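Shown here: the complex without one of its protein chains, the others still in place.
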Amino acid sequence: MKRYFKDIFQSIWTVLQGMKITGLHLFTRSCTLQYPSVKWELPERSRMRLFNKIEDCIGCGQCVRACPVDCIYMTTEKRNKEEPPIFAADGTPIKLRVTQFDIDMSLCCYCNLCTYPCPTHCLVMTPEYEFAVQAKQDFLYRFAKDEPQAPPKPAPSPRPAGAR
Amino acid sequence: MQVEAYAGEEMVLNMGPQHPSTHGVLRLELETDGEIVRNVIPHIGYLHRCFEKHAENIDYPGVIPFCDRMDYIASMNNSLGYALAVEKLMGLEVNERVKTLRVLMAELNRIASHLLSIGTYAMDIGSFTPFLHCFREREKVLDLFEWLCGARLLYNYNWVGGVSHDIPEGFEAKTREFMTQFEPVIAEMDKLLSYNKIFLERTADVGIISEEQALSHNVTGPNLRGSGIAWDLRKEEPYCGYETYEFEVPVGLGEHGPLGSCWDRYYVRIREMEQSLGLIRQALDRLPEGDVHEHIPRRVRPAKSEVYDRTETPRGELGYYLVSDGGLIPFRVKVKSPCFTVLSLLPAIAKGGMVADIIAIIGSIDIVMGEIDR
Amino acid sequence: MEYLRELLTQQVAGYDQLPEVLQIFLPMLLACLLCLGLVAFIPLVAIWGERKVSAHMQDRLGPMRVGGWHGWAQTIADGVKLLLKEDIVPAQADRLLFKLAPLVVFAGGFAAFVVLPFGESFIVSDLNIGVLYIAAISSLGVVGIIMAGWASNNKYALFGGMRAAAQIVSYEIPTVLAILTVVIPVGSLSMQEIVRAQSGGVFNWFIFQPVTFLAFWVVYLGTLAEVNRTPFDIPEAESELVAGYHTEYSGMRFAFFFLAEYANMFLVSALATTLFLGGWHGPGFLPGPAWFILKATALVFVQMWLRWTLPRLRVDQLMHVSWKVLLPISFLLVLAAGTLALWREGSP
Partner (left out) sequence: MKQASEILQTLQEQFPDQIAKSSQECLQPFVVVAPGAVAEICAFLKNDPALAFDTLMCLSGVDYKGSKTEPERLEVVYHLFSMRHRHKMVLKVELPREDPALPTVEAVWAIANWHEREVYDMYGIHFDGHSDLRRILCPDDWVDYPLRKDYVQPETYRGMPAAADKQFAERAQEGEDLGTDPYQAG
């Protein structure tokens, strides 16, 4: 019997305590950010959209090897000796012509593993986060500007499923 | 006699895989007799993403983003376990700054993870407000992480032999600021939820895991400690220098009903957040100088060997069994998930309860399907 | 209604020339339309209010965009969206019952508005059994809920329907018993009579009288359970039963359930206001109807406050609260009220 009344009392008391807390929260400042009108400033390390400054790319393919989900596709060919020498922004000589540098952003897992090995730091993840598109194929970012000059090699046979 | 006459009255209720409170895509086959649940059959695998097969096809550092995606609530802890296992395989020793940063991030992540687990548990029991209060706090931790490494959920922070980023300038002060304003929130949560009579009634004598069951089913983490066993890998098998920190291991005391109930497990998590705060404070105080990339190997290529290494994640003991054949890619990566083992206990503890109790139990064992199904 | 007829006779030229049938029928129609307007309008405001209250309790802002000022038009936009949605009836459902159920639930709440005394003369019909009528008609909703649960042919819905039936029937008993403690001293079942009995200052309200003070809380809890609000919202417990009895409903049919829920919230608050809080009585600077609505709104706010604070009970605990806590208390209260009335009669 004693327990019965104790239970009733406890129920009422704890309910009132809870109501006090929620009641106080009615008057605290809310932490909502009104998104489309107020935009979030992301920190500089934010890993969002990938960007490649193709002028600095030397075509070494380290990013392609690092990518755990294979979303970077690269084709290169040797530049002719006769062509004028070009250099990346940090002075690295560019010996390969990058004819394909495709990033399929719909496959990207935003792990940032591709940007670390990049010797000229031309591949970066930018803090830009609004890049939704209407069609999935528009997520294929094609950075290469050079056209292949040598006759194209026969297309490689498709990767067997489950293997690398 | 009576029971037999009504034997045909049982109904099979298919709960999940799309259900608001099965914490992902768990499917439960319930045999119900009115509100009473006669039998529970869990069906898992709806979130199977072939982690182990993937891992056999990528180089060692490439596995880390996939580790993050197993227990996506506690990514820092997941990748930490993997990084430690690979380091053990290679016999690699990291410097003190890396160790301290790892502890710091693991504990921050533990707070974030427990906040989510407590919040969703409140929602399972029917209380919405604590859920959003928890999420508000969790966002602050995630903001810190984003500032640190650029991602909010899947960090890819712990690398083999180091961490990806050193902390940015002002990170310490910001973390301390977070801690000062977070401490009162725990007290508020106690008042709003933990000691609420309805919450106690719903959880305090439901889903009891006995000590024997817990050991036989290899229940670990807060679920084990809720049953009164003071077992924490950070104390028993210290890694990352946990032995040099001062902290307590909270255990369930059975204050409100039998020991090992849902409420005990829930309350262990609340108390663990307090301990984590202490750990973060110690880590911030000592933070030694050093280069976080100092020991990162150019090429991760362990010699032929194998190792089973386990760490204490917010959900319990996460084990990695790595087999290396001396190549650049792991020969075998097996993950022992803490949620997997505790979920296997669900039929035993849920039988005879009510439909509402099933929800209370699933919430209290704090499962993440991504880790169970891998 | 008599008031409306008088008003029409005075204001509209030639109204008394109309056929007798029309003279009676037109005020009826007008009253009905007014009620319908109220039943549709109150939930719109209440839903917006609930979203705002919940949001601010959770440190959010809630709807902010539609309509400009604090998203006031959000519910209207939602209503339009629900109207335009495809009407889906599950293939295996009992089509007739499935379609009928939301209407039954809605009609129950709607019909009860007839006897609510908004003001001294603002009442559609002052039935002499008003309290009994409200108790009876508001329980009609449970029939609709069971229909919905059964007709959906969904196990969650069935669970919800069964839970609702058990819950509403159990809580009806202590509620009605506690209401009796008001009826005994007044000596009438008419809503207006009850309000009039509380005239003459705040302390004549029944909430400030010895026995009826406790009865108020019993009625409040009981009606909270009858309208399926937290902590008694097990029929639609979304974390257990997905959405309970309206799991399979969408579009306009779902909107009916939704409207009915909020209309019922207002209804039971208005009932408690009438019985215990002095109805339309209040200091003279506001008209009677304003006081009535203000008081009822305050009670609705407390309902929302409770919902965003408390977890949900389990079925057996719910029954425990009804049969083992509220019922004994309400019996004692009836006994006390009767004794008090006899004692007062004996010693004038």
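By written order: A, B and C. Residues from 1 in each chain.
Following the convention adopted for this analysis, a contact is a pair of C-beta atoms (placed from the backbone, for glycine too) under 8 Å apart; a residue touches a chain by one contact, two chains touch by 3 or more.
This one's a predicted model, so the numbers in the text were calculated from it and none came from an experiment.
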{"item": "Neighbouring shown chains of the undisplayed chain, as defined at the top", "value": "A, B"}
{"item": "Touching the absent chain when the full complex is considered, from B:Gln275, B:Thr341 or B:Ser364", "value": "B:Thr341"}
{"item": "Touching residue (missing chain; options B:Met15, B:Leu89, B:Ile296 or B:Ile358)", "value": "B:Leu89"}
{"item": "Chain not shown: contacting residue from B:Ile44, B:Ile186 or B:Val251", "value": "B:Ile44"}
{"item": "For chain B, the residues touching the chain missing from this view", "value": "44-45, 48, 50, 52-53, 56, 88-89, 213, 215-218, 229, 231, 236, 304-308, 310, 317, 319, 321, 323, 325-327, 331-332, 334, 336, 340-341, 344-345, 373-374"}
{"item": "Interface with the unshown chain - residue positions in chain A", "value": "51, 73, 75, 100, 102, 104, 106-107, 131, 133, 135-143, 155, 158, 161-162"}
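In this text, only the chains that are shown with their structure count from here on.
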{"item": "Chain contact graph, described as a line, ring, star, complete graph or other shape", "value": "complete"}
{"item": "Pair of chains joined by more contacts [C-beta pairs], A-C or B-C", "value": "B-C"}
{"item": "Chain whose average C-alpha position is farthest from chain C's own", "value": "A"}
{"item": "Centre-of-Cα separation between chain B and chain A, whole angstrom", "value": "26"}
{"item": "Centroid distance [mean C-alpha coordinates] between chain C and chain B, Å", "value": "45"}
{"item": "Where chain A and chain C are represented by their mean Cα positions, the distance between them in whole Å", "value": "53"}
{"item": "Residue list for chain C, restricted to those that touch at least two other chains", "value": "57-60, 308-310"}
{"item": "Overlap residues in chain A, where contacts from two or more other chains coincide", "value": "15, 18, 21-22, 25, 31"}
{"item": "Residues of chain B defined as touching chain C within the complex", "value": "11, 13-14, 19-21, 35, 122-129, 132-133, 136, 192-193, 196, 198-199, 201-202, 354-357, 359"}
{"item": "Contact set on chain C toward chain B in their complex", "value": "54, 57-60, 155-156, 159, 230-231, 233-234, 237-242, 308-317"}
{"item": "Complex contact set, residues of chain B against chain A", "value": "53, 57-58, 61-66, 68-69, 129, 133, 136, 139, 146-151, 154, 156, 164-165, 168, 188, 191-193, 195-198"}
